[in-house]
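For this view, one protein chain was removed and the others were kept in their places.
What follows is subunit A.
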Amino acid sequence: MGWSYLPHTDNDRKAMLAAIGVAATDDLFQDVPANLRLNRPLDLPPALSEPELIKNLQALAKANISMEDAVCFLGAGAYDHFIPSVIDHIIRRSEFYTAYTQYQPEIAQGYLQALWEFQSLICEITGMAVANASMYDGGTAVAEAAMMACAASGRNKVITAAAVHPHYRNILESYGLDRGFISSEAGFVDGVTDRDQLEKMLDDSTAAVIIQSPNFFGSIEDIKTLAQIAHARGAYLITVVDPISLGLLESPGALGVDIVVGEGQGLGLALAYGGPYLGFFAATEKLMRKLPGRIVGQTQDHAGNRGFVLTLQAREQHIRREKATSNICSNQALCALTAAIYLSTVGKQGFREVASQCVQKANYAYRELQKLNGCEVVFSAPFFKEFVVRLSKPVAKVNKALRAKGIVGGLDLGSYYPGMDNCMLLCVTEKRSKAEIDRLVSEMGAIL
C-alpha cells in the first residue's frame, strides 16, 4: 500500500537509486551493522486510513468529559476562560504553525514581529522592562527564574512560599536537587504567606524569595511588603502571577518585583489536559542579559527598513554551550503568539473587564456558598477568582455527586496540604454565568 504523506512512487525510488549509483535502498544502510538491525516489523498496529484514524481518535476523545459538556469550577493552574474565535483562525495559518525557529530572519519577519509584540504585551501587563519569547509552562518558568536568580546573585538559597502551586514547587525541587540550589518553604497564615516566618528565614545567602499572587488558594499577597523584606537582605523577589489578574491588580513592576513569571494558558490557550501551555518570563532591565530563552530585538536592514531578529544569543545554548545558564531551545512560540492575539483581541478595556468579572463572579459564588449548611469559608484574605471552602463531606464524594449533575467541582486540597481535609479550591472565571453558579450552589446544597 501507499502512504499519503510519502510522495515517492516505486519508479521515483528506482530513478533516484540509479542516480546515486546503488542497486537498492538497503545499500545506503551498509554502515548499520547487520547484528543490530531489527529483523522484524515494529510491533505496532497496522496503518489506518484517514477515515479509520478519525473514528479511532473520536472514540478516545469521547471517553473523556470535556468542559464543553460540563460546567467547570476547577482551576488550580489551568483555567476555563473564554477563547475568542479569531485565535484559532490565526494560529491555524500554516505560515505560523508549520514554521521553524526564526534563524533566517529575512523570511521570518512575520513571526519575529509577532513575538516582539508578545514581549511588549507581557511587559505592558507586568510592568517589567524585558520579557523573553516564552518558556515551557508556568512551573518550569519558576524553576528557570530560580536558576537565574542564583546565577545573578552568586547565592544558592531559594525560599518559596508554601502557597505557591504545589506542582511548581515539585519542579523547583527536581531542578534544584541537581543544579545545587537549596530550597526551603515559608508557611501561610489566613491564606497568605507568613511574613514573620519569611523574614526569619532570610539570610545573606538567600538568592530569591518566590511568591505566587494570587496564590494557590486564590488569595492576593502583599507583594510590595514582601519585596521590601526580600530586598532588605539583598535577595531577588520572584513573583508567579496569573496574567488575567493583571487586568485589575497592580503590576508587579510597580510593586518592586525583580522577576515575574507565570502560566499563560488563561490567555487564549485551550485546557488541553495540561499542555501545550505557556510560561512567560519578564524581568528588570538590569537582568536582561541573564534571561533564559529566546529574545527578539528590533533592528534595521541596510536600506533602513525596520526589521526583527533573534538577539542577545550569547546567552543561549548553541553559542555558549556548556556555559549556558539554561538549556531551553524549542519553546512555546505558537502559544506565545496565541497569548499575543488574545491580549490584542480583548484590548485595553476588555482586559480589565475579564478580570473584573472574574472577581465579581467568584465573590458572588463565595457569598452564596457561605449560606449553605456544611460549607464554610476558610480564609478571609482578599481573593481573585479562586477561594477555599471547607465542606461537611469528603471532597471526592461531593465531586462525584456534582459530576453526575454535569458539574466539575473544585480541587481536593487534602491531598496537597496536611490539615486541609474536606477543603475544596473552587474557581469561577468570567465564563461562568449566574445561572451556572446558582446551579452549583443548589446542587452543593443538596449534596451537603
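The working rule: a contact is a pair of C-beta atoms (placed from the backbone, for glycine too) under 8 Å apart; a residue touches a chain by one contact, two chains touch by 3 or more; residues count from 1.
In this section, contacts and distances are computed from a predicted model.
When the listed names "Probable glycine dehydrogenase (decarboxylating) subunit 2", "Electron transfer flavoprotein, alpha subunit", "(Fe-S)-binding protein" or "Cell shape-determining protein MreC" are checked against UniProt, the chain not shown comes out as "Probable glycine dehydrogenase (decarboxylating) subunit 2".
Here one chain is not drawn; of A:130, A:161, A:209 or A:426, the residue touching it is A:130. Among the residues A:188, A:236 or A:277, only A:277 touches the chain that is left out of the figure. Within the complete assembly, A:171 is the residue of A:145, A:171 or A:207 that touches the hidden chain.
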